[in-house]
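With one protein chain withheld, the remaining protein chains of the complex are depicted in position.
And then chain A:
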Amino acid sequence: MKAKHQRLILALVALAALIGAGLLAASALKDEAAYFYAPGDVKAKGVEPGKAIRLGGMVVKGSLKRAADGVTMFFDVTDGKATVPATFSGIAPDLFKEGSGVVAEGSFDAKGTFIATNLLAKHDERYMPRELEGMSYNETTRQLQVDQ
């Protein structure tokens, strides 16, 4: 084979790999771009059970309850437009509390409860999950009252 042909083959392989990678990224992003949901998005668009997503919002005051096993808890997440029930088994971050922002990773079960496998709350006073910027509890509850 001539050097020119080989170069051509290599270039074609490279091109095919790049196109393949681009398609892979596009398809993965299409799935994952809808990765972050606020409760309002869940209500508006619907999320199929079992799909891994991030749910972000505020923990509704007075909604936090613990199960008898001491490690499972139940709470409601709101963004002012809608509220969804959620449950989490594990050690919650220190700054996870009622009236505070939370981003939960997990998926919905068939009944519409969000099963969180991981909670990302604020690390310290200055840290806020990026998706929650511009949301504060008072604002969302006020909005909630207006909606109702």
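Throughout what follows, a contact is a pair of C-beta atoms (placed from the backbone, for glycine too) under 8 Å apart; a residue touches a chain by one contact, two chains touch by 3 or more; residues count from 1.
Convention: contacts and distances are computed from a predicted model.
Asker: Name the absent chain as its UniProt record does, using one of the following: "Heme lyase CcmF/NrfE family subunit", "nitrile hydratase", "Acyl-CoA dehydrogenase" or "Receptor family ligand binding region".
Answerer: "Heme lyase CcmF/NrfE family subunit"
Asker: For a quick check of understanding: of A:49, A:62 or A:90, which residue touches the chain that isn't displayed?
Answerer: Selected residue, touching the omitted chain: A:90.
Asker: Touching the missing chain, which residues of chain A?
Answerer: 1, 3, 6, 9-10, 13-14, 17-18, 21, 24-25, 28-29, 31-36, 52, 54, 66, 69-71, 89-92, 94, 105, 118, 123-125, 127-131
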